[in-house]
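Please read through the structure below; I'll follow up with questions.
Note that one protein chain of the assembly has been removed; the remaining protein chains are unaltered in position.
Going in written order, the chains are labelled A, B and C, and every chain counts its residues from 1.
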Amino acid sequence: MSDRYTPQELMVAAAAREIADGDLVFVGMRLPILAYAVARSTHAPRARALYELGLLRDWPAEAFLGTMGDPPNVAGALWSTRLSNVMGLLAQGLADLGFLGGAEVDRFGNLNTSYIGDFRQPQVKLPGSGGGADIAILSRRWVTLLSHERRRLVDRVSYVTSPGYGDGSQGWRRRQGLPGGGPAAIVTTLAILRFPPGGGEAHLDSVHPGHSVEEVRAETGWDLQVTPGAGETPAPTREELEQIRKFDPEGFWTRPA
Amino acid sequence: MSDRYTPQELMVAAAAREIADGDLVFVGMRLPILAYAVARSTHAPRARALYELGLLRDWPAEAFLGTMGDPPNVAGALWSTRLSNVMGLLAQGLADLGFLGGAEVDRFGNLNTSYIGDFRQPQVKLPGSGGGADIAILSRRWVTLLSHERRRLVDRVSYVTSPGYGDGSQGWRRRQGLPGGGPAAIVTTLAILRFPPGGGEAHLDSVHPGHSVEEVRAETGWDLQVTPGAGETPAPTREELEQIRKFDPEGFWTRPA
Amino acid sequence: METGKVMTMREAVASFVPDGSSVAMGCCLEPLVPFAAGHELIRQRRTALNLIGPISDSLFDQLIGAGCVARVTAAWVGNVSEGLGHNYRRAAESGQPNPLEIRDHSNFSIALALWAAAWGAPYLPTRTLLGSDILLSNPDLVAGDGLVRVGALKPDVTILHVQRADAAGRAHAWGPLGVAEEAALAAGRVILSCEELVDQEVILSDPNRVLVAETKVVAVVPEPGGGHPAPVQGYWRRDHAFMRDYATRSRTREGFLEWLQEWVLATPDRAAYLGRLDDTERLRIRQHRLSAPVDYGDE
Partner (left out) sequence: METGKVMTMREAVASFVPDGSSVAMGCCLEPLVPFAAGHELIRQRRTALNLIGPISDSLFDQLIGAGCVARVTAAWVGNVSEGLGHNYRRAAESGQPNPLEIRDHSNFSIALALWAAAWGAPYLPTRTLLGSDILLSNPDLVAGDGLVRVGALKPDVTILHVQRADAAGRAHAWGPLGVAEEAALAAGRVILSCEELVDQEVILSDPNRVLVAETKVVAVVPEPGGGHPAPVQGYWRRDHAFMRDYATRSRTREGFLEWLQEWVLATPDRAAYLGRLDDTERLRIRQHRLSAPVDYGDE
């Protein structure tokens, strides 16, 4: 097995480390499913995964999944039920962690997966929320994964599909009535950004091997502040890479975009 | 088989005649289950029965039922589900007919199955609504069955568990926002009382064989008006009695109280 | 295999149902009533419980008479085939053995109250109960704008008797489900008693039949006959005669206390209770009606 890894493989490994043992994880599609698989196979053997369409699993399916509803993800599920039952657990505050992707994220962690430009006359129509808004509003904490490009990490998103810390003011989520804790981190192809406790603006927390703070700042659409002591993101371990490649043998999700 | 019948058997036969073919009937316990069984076996072969605990049936169970949840009522059901799903059909206005019993009914068809006397310090605590209030409020029409006693047919009930026509004023149900049509009839051990179209006060519609208008009025707690042309309630037919005794061979429900 | 959740009813009640708990039981209405759990609550002298359930057949009446209950939040309390609940009457009419707070519901409204909690909503709106005096006797129901807002009910514990479960707390229940699913989803914790403790392979062969996420379940009690005298589809008929005997003897406080001594207090556990019944075999369901399998094949 090659020790060389793609940026996506590093993102999966970093996302997996956000999962604590015993967590109930709201799993989306693509990289988060791989991150859960890696965590469950390594440091979080008692984690459980919720899939919004109506599934609870312990072990991830080993077969390749094109969607979370593919038959191997259903066979061996611990619970196969309705979407509203799964979302209800989320709304009760029982999901420890969620993962989200998006076309755009802003300095306050708000995600846009709906409209680029004015939603009444959009430049680009994106697919929409799916369960993203629910996870952003209701989960105890969540992590965003996306490709680090200046057009994607923007000062303010044009449309807030999945709210992070809103306008970034102290207590915004509480004042708006959002039950969940908000975004904890943004894991990109270049770096990890983190939010201070209580929310606010994302800071650069670590830069991936082979990249620089300057490069990250140049690819970020706002004046990105650097956390004191920010260092290098640990590379994926051999064990993590093994697990990633076991669950995505053809690199369908982890090949470079 | 004896052609003699009990008052309860007559009530079952009269209740069965309220069921039209194709009706979706919200079936309670005791006499209404028998009424549905008789109707389905005679003039209403395409009727369907909903049971609030979560069942839909076509043919009634032939075994004796102590409760609607007895195993013979589940085996052969067309749908076994949650209470809220069945109640949802009721709330959508899809139940053509419901049956209710009660300790007290008043001249406007309101039923009390909760408290005799002030509910804060009741003389008698009755079991409560069950699904009764839901059926009274939400079904398209409903029929009350009870023993004809002066203490049961009262001028005004002390507590409205299941609303009929409220204070009897024109349009009371509509003004209160009740979606269903309200009570159509009160079938007792002595007589059948009916409400005018649009609701209001119950009038004597027919007297059971062997009883008189005077007797009925004497056993009624308000000045019961008689519908012009009121006659005698038809006795149960031989076929109706056969069906009643098939489903209640020991007279558990239809022996005189 | 996880086995930490498997325990006796005595352990489950001691560990997870403190005094003052709100406890949902009787969630399937007439079938699958967790009588064994209720009797253990009585033996452990629980007090100040808030019982939640649509129709519990005679279980709530027994707990009220035993002095375990401060509040009942229910649509109906009595004895389904026999009528009135005599302990319920005594408590409501004369505070015997304790004063009892009653929060009236209908079957639909209590289901909505549990769904509200299951979905993290403060209330659900409905048109049922409009025009009913139930709105006067339950502060959890608020009318306005032509609707009733049914306040969320979140039981501390929901106790369910089911046909089978595995050691990790995955339950298969069938027959009419009443409000069992929403009561389990809404609860802080779930205690299962089951006719059969089965291998997880049996349960996981049919994940659509699993009633609730195992993450809610804290105890699995293998308790065959734990629903008697309520029926259990595929296992037990309803014991109408036992219900009638209870109704007759509980007409007086003295009669009830004798009944309670005989069937609960002087009976250490469910096995001893079943041993007291002179003939359980007449109640056992013997003819099978097996469901057709479905195929979860994935490759």
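We adopt the following convention: contacts are C-beta pairs under 8 Å (C-beta built on N, C-alpha and C of every residue); 3 or more make two chains touch, one makes a residue touch a chain.
Owing to the predicted nature of the structure, the values given are computational and were not obtained by experimental measurement.
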| item | value |
| --- | --- |
| Chains shown that the absent chain touches, full complex | A, B, C |
| Residue of A:52, A:201, A:219 or A:240 in touch with the missing chain, whole complex considered | A:52 |
| Among C:127, C:154 or C:270, residue touching the chain not depicted | C:127 |
| Chain C, residues in touch with the chain not shown (by the definition above) | 112, 115, 119-127, 147, 163, 172, 174-175, 177, 201-202, 205-206, 208-209, 233-235, 237, 285-299 |
| Footprint left on chain A by the chain that the document does not show | 29, 51-55, 66-71, 74-75, 77, 80-84, 87, 90-91, 114-115, 119, 122-134, 136-138, 159-163, 166, 172-173, 176-179 |
| Contact set of chain B toward the excluded chain (per top definition) | 24, 48, 55-56, 63, 70-72, 74-81, 84-85, 87-94, 138, 179 |
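Quick note on the criterion: only the chains that are shown with their structure count from here on.
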| item | value |
| --- | --- |
| Chain A and chain B: spacing of chain centres that average the CA atoms, whole Å | 57 |
| Centroid distance [mean C-alpha coordinates] between chain C and chain B, Å | 28 |
| Chain A and chain C: spacing of chain centres that average the CA atoms, whole Å | 41 |
| Where chain C touches two or more other chains, by residue | 181 |
